[in-house]
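This report concerns only the one structure given below.
This part shows subunit A:
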Amino acid sequence: MITLTHFLIVGACLFSIGLYAVMARRNAIMVLVGIELMINAAVLNLVAFGRYDSEHYGGQAFALFAIVLAAASVAVALAIILNVYRHYKTINPEDINHLKD
Partner candidate 1 sequence: MNPHLLTILIFLPLLAAAVMLTVPARRQSAYRYIALVTGLFQLVLSGGMYYLFHPKGAGISQERLYQFVDHIPWIRLDMGGLGRLEIDYFVGVDGLSMPLLFLSALVMVIAIGASWNVQKSAKGYFVLLMTLDMAVMGVFSALDFFLFYVFYELMLLPLYFLIGIWGGVRREYAAIKFFLYTLFGSVFMLLVIVGLYFSVTNPDTGAHTFNMLYMMDPANYVSGSFFSALANQELFSIPARLLGFIVLFIAFAIKVPIVPLHTWLPDAHVEAPTPISIILAGILLKVGGYGILRICFSIFPDAAVQSAWWLGLIGVVSIIYGALVALTQHDLKRMIAYSSVSHMGFVILGMASLTTEGTAGAMFQMISHGFLSAALFFLVGMLYDRVHDRGIYHFRGLATLMPRYTVFVALAFFASLGLPGFSAFIGEVFVIIGTFNAESVNGLLPRWMAIAGSVGILLSAAYFLWTLQRMFFGQPYLKGGGAWSKALTDASPRETAIMVPMLVLALVLGVYPALAFDKINASVLALVELVVGN
Partner candidate 2 sequence: MTPDTPTYPILAAFATVLFPFIGFLLSALAGKKAKSGFLAIITIALSVITAGYTFAMVWGEAPIHAQWHWFTIGNEAFHLGIFLDNIAVLMLLVVATVALPVHIYSVAYMKGDPGIHRYWTYLSLFCAAMLGLVIADNLLLTYICWEIVGFASYLLIGFWFTKDAAAQANKRAFIINRIGDIGFLIGFALLYSGFGTLDINALFGMEGLFVVPAATDAPASAAQGGLPAGWITVAGLAFFLGAMAKSAQFPLHVWLPAAMEGPTSVSSLIHAATMVAAGVFLLARIFPLFDGTVLLIIAATGTITALVAAYFALTQFDIKKILAFSTVSQLGFMVAAIGIGMYPIALFHLVTHAFFKCLLFLCAGAIIHEMQHLSDRHQLGIDPQDIRQMGRLRRYMPVTFATMLIASLALVGFPLTSGYLSKDALLIHAFEWAAWQQGVAHIIPYVLTFVSILTSFYIFRLLAKVFFGPTVTAPLANGQAGIHDPSFWMLGPMLFLAACSFFPLFTLQPLHYAHAWLLEGIGVSTPWAPIPLLHVAVPAVTTAATLAIAALAWHWYVKGKYALKTDGLLYRFSLHQGYLDSFYDRVVVGAVLGLANILRWLDKHLVDGIVHGLAAIGRGLASIAGWIDRQVVDGLVRLVGKLAWGLGSMLRHTQAGRLQGYLSSLFLIILVILLYHFIVQA
């Protein structure tokens, strides 16, 4: 039977893959994908724990909320990446270091 632990392991794997993508990929879009993976890992955890709240369905409600937010943020992020590309002719995060002092 599929227990909570299985969900959590899948969530953790997803999170780790996402983290890896965020930290190691040389492409801003892949970084974005990593972020999405991490959000989805969180959403998976929310849904999995939502089973214990059968009264208010808080888990599901938050999951939906998070998915919507993630979609919105992806739209904004893609727009930023597009502008970054126009400006720098690259979307490699290594090359965009103008944030330093």
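Regarding candidate selection, all candidates are chains of the complex that A comes from, given by their letters.
Annotations for the structure displayed:
One rule holds in what follows: a contact is a pair of C-beta atoms (placed from the backbone, for glycine too) under 8 Å apart; a residue touches a chain by one contact, two chains touch by 3 or more; residues count from 1.
Only a predicted model underlies this, so the values are computations on that prediction, with no experimental measurement involved.
Every option in 1 or 2 comes from this complex, but the candidate touching subunit A is 2.
Partner candidate 2 is touched in their complex by these residues of subunit A: 19, 22-24, 31, 93-94, 96-101.
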